[in-house]
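The structure under discussion appears below in the form of structure tokens.
The complex is shown incomplete by one protein chain, all other protein chains being positioned as in the whole.
The block that comes next holds chain A.
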């Protein structure tokens, strides 16, 4: 197998090489591969157990038993009836991992993957580390989530390398699919309801089920920290429910340690790209159905480029918790009695969630097309291809300097790389007369109707989703650059204050580890200095001559986000009188933005994305610009107009933001 070293910033840990696992599939029999001898190495402390035994263990567990007794007392229902209910929940939820179905998938997926993708590349050193980790401690696999392919791909790879197959937490939606749902169940998926907030029985059965599998070392437990597929290809903020569950056995001393393995799955071209764009624009997500899946077959003719799967270093939960969590706090209540996590546990789990998402980001592979999309997004509807080639080369070196994990082919001129990227993404861009333009841009300046705006928005959002794949590399220096750009005074404290203001504002949009503002600021400054964009003289920032273009580029990269939030603010101050409900919010903002685009007062389309609208709403609620009130069973959101004005002024740089704590600077 061919291997290739990707560039790594010396400041970062050395990254592993990749191997293409499809190469062997193209050269040997898929059938033999699917039927080969599969003997994974198991956890050394494993208690052998069948999937059916697992259910009995869970139902008989002290935890579930206790909750059943409690509920029986509360509701006056007989425990037997509640127990039956618990058994039904378990029946609906439980996986029934079977090797036969895995072999079937191994065969069919081999066929499908070979059609869809050019290469599926895996870092084998990561696989070896994982193999080691699986034998030593219970393992939790934490892949990034950009596509339905993710969990099929994970199991496929683990099967290929003779590793224990994982059990996977999946959404209940899949169960709606006839046959396929059951097949997923047999390939190790277990199903959780999307929300079960108040249902104590459900929570008890579900959490006990997951913990039991972890404790006895049944199989690696896999789930998606982001909770759902990211439609924007930006990482989503971590959802903590499952992370709380899998950390508990360690806190309670039931296992010596748990290995958390961040896994980054990067797609050169995401299968669901157009679906996502439509969804973000308010076209409801098609229900998962088997017939829908069969229809999706037509995609098999298309080329979706390469996939990179990077298995990160296993992170020991024990070392993370050292000196942060005092496990003796669990000594005074029997361990099977469920308790709300204490504040320090919550903070620790939250922090761990962010840390793991950051580790996923660190090893996300960025394709040349991502650089191209980033440039295009600043110059819509299109640019000269000469300029594009030049700019791509420039951005490439900047991205490398910032530590991006770039998949750039060796010994190929930039022009060729750009051309082949453009060809691969023919559904987004075309090369027309020496200009690379978004498709449907042949008739420019004809954006008079809603329909056309929508059509264009689909393409723009698809393009944006690729730019988003590199935002994690640029976000810290970009925020510093925006702060320098906005604050006239270049004093470090002032810049930090504004940086901190933006960081807080965008805390739902990008991944910032809570409480880590100073470190984030220092990182951003370090990178700007490293690329010679600024110099820091004593306590002042000085933008260098050559640095001006870099600063402008970084600021422009942020502009769609800033503009988006400004549009929402404008909507709030101009259109909202009393208040609004969450249901009304998204369509109202969309209509407002479309009007602005048609009138020509808004250039950026990003704000049409419901993702950005929701992030903005969450941010404004968090910053107390908006407030939820409950009126007759309906939650209404009230606007603090003064706060909106203050926010708009601050975004424009008209008024200085409140000073952040500077003690540590």
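Just so it is clear, a contact is a pair of C-beta atoms (placed from the backbone, for glycine too) under 8 Å apart; a residue touches a chain by one contact, two chains touch by 3 or more; residues count from 1.
Heads up, the rule we're going with is that contacts and distances are computed from a predicted model.
J.: Pick from "Alkylglycerone-phosphate synthase", "Interleukin-21", "Pleckstrin homology domain-containing family J member 1" or "Proteasome maturation protein" the UniProt protein name of the chain that isn't shown here.
T.: "Alkylglycerone-phosphate synthase"
J.: For the chain left off this view, which of A:331, A:549 or A:655 is in contact with it?
T.: A:331
J.: Any idea which of A:17, A:77 or A:254 touches the chain not displayed?
T.: A:254
J.: Can you list where chain A touches the absent chain?
T.: Contact residues on chain A toward the absent chain are 45, 253-254, 256, 326-328, 330-331, 334-335.
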